[in-house]
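Only one protein chain is missing from this complex, and each of the others stays in its spot.
Coming up: subunit A.
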């Protein structure tokens, strides 16, 4: 376990967790077999999925490349799929990015066993030209935040990503046997063909295997004597069982665990399908918008909360630099007085600031009068300097910001550290 996770609980915490479980209470108020809230978000270009299981956040991205098939005879017509799990440095400071940690190895191995070896993805459908080119899928699972039940979240993300993934369509010319990979604009990308949907459910074991807790939190995992992960598909078939830790499970417990897991997996799979449905309708709507022409949807676009920035015409902006030279000392003096050129806030913007954050109609943020003030604005001396000195393309002028009082108020979490 990551060192920070091991130290996530104190002895008091562990004793309390075990005692509360004796009365079927968990520290976040759930019952022993309640799952946390699942949220599934699919990327716009179908390349990946981000899922949240409570506070555990995992992102899965799938890439497809054309490669030569494996050399053995039987595999000439099959594509391949490989997994890489990465507990990223966003999780904790101590995450070592150079080597695979134990967690990463275990989860990768479990994904391989339960997804690749049980034949979830139809590998023969990934063949483009037998013996020459096949699709090789790579699944990159990145853990963004670890708050318990990491395996569950990784499986949820991987399966959702496999279901959402669309690979480019490739055709082989019969006569010349040239392979053409069509871009998404030319031909609709093709979904993967999946045979079944396995998902994982993790249980933490307490008190010699008598008390079980489903979908454990980080603290519960640290306080538990052992864990068991069951991978079941929607047809009720067991794809993998992995038990770690010292506590033994009786056979009745194992059966019970599999039964509970099957129920959970059905819920989770239904949720993935619902998320995919909403995603595909949204994509369809976006495609219709693109093809039908934008004039018809200008009104809708206005309501989609694009923010307007009133920009003076290009000629005015471009000529500001040259006016400065002509205007000379008077401009410089005016610039001195108004060293802090603030955009004159349009009437009503300060009152509406909270709604700017939350998708308010674009009409409320029209900075119409800013254009006038900007056009009359004092020429910007620092831009002239930059423009005059331009030679190459990259310019990094780090920090000459005005020293301001950046008060971090009492909300500092680590205030005692410094």
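Throughout what follows, contacts are C-beta pairs under 8 Å (C-beta built on N, C-alpha and C of every residue); 3 or more make two chains touch, one makes a residue touch a chain; residues count from 1.
Throughout what follows, contacts and distances are computed from a predicted model.
Undergrad: Assuming one chain is omitted from the figure, identify its UniProt name from "Mini-chromosome maintenance complex-binding protein", "Aspartoacylase", "Exoribonuclease phosphorolytic domain-containing protein" or "BHLH domain-containing protein".
TA: Options "Mini-chromosome maintenance complex-binding protein", "Aspartoacylase", "Exoribonuclease phosphorolytic domain-containing protein" or "BHLH domain-containing protein" considered; the missing chain's recorded name is "Exoribonuclease phosphorolytic domain-containing protein".
Undergrad: Which of these touches the unseen chain: A:59, A:162 or A:268?
TA: Residue touching the chain left out of view: A:59.
Undergrad: Write down which of A:47, A:76, A:101 or A:234 is the residue touching the left-out chain.
TA: Of these options, the touching residue for the absent chain is A:47.
Undergrad: One chain is left out of this view; which of A:90, A:180 or A:278 touches it in the full complex?
TA: Candidates A:90, A:180 or A:278; residue touching the omitted chain: A:90.
Undergrad: Over the whole complex, note the residues of subunit A touching the chain we left out.
TA: Residue positions of subunit A that touch the missing chain: 4, 43-45, 47-48, 50, 55, 59, 61, 63, 84, 86, 88-93, 96-98, 138, 140, 142, 144-147, 289-290, 293-302, 304-311, 314, 317-322, 339-343, 345, 349-350, 353-354, 356-357, 359, 362, 365, 367, 370, 374, 380-384, 386-387, 390, 393-406, 408-409, 411-415, 417-418.
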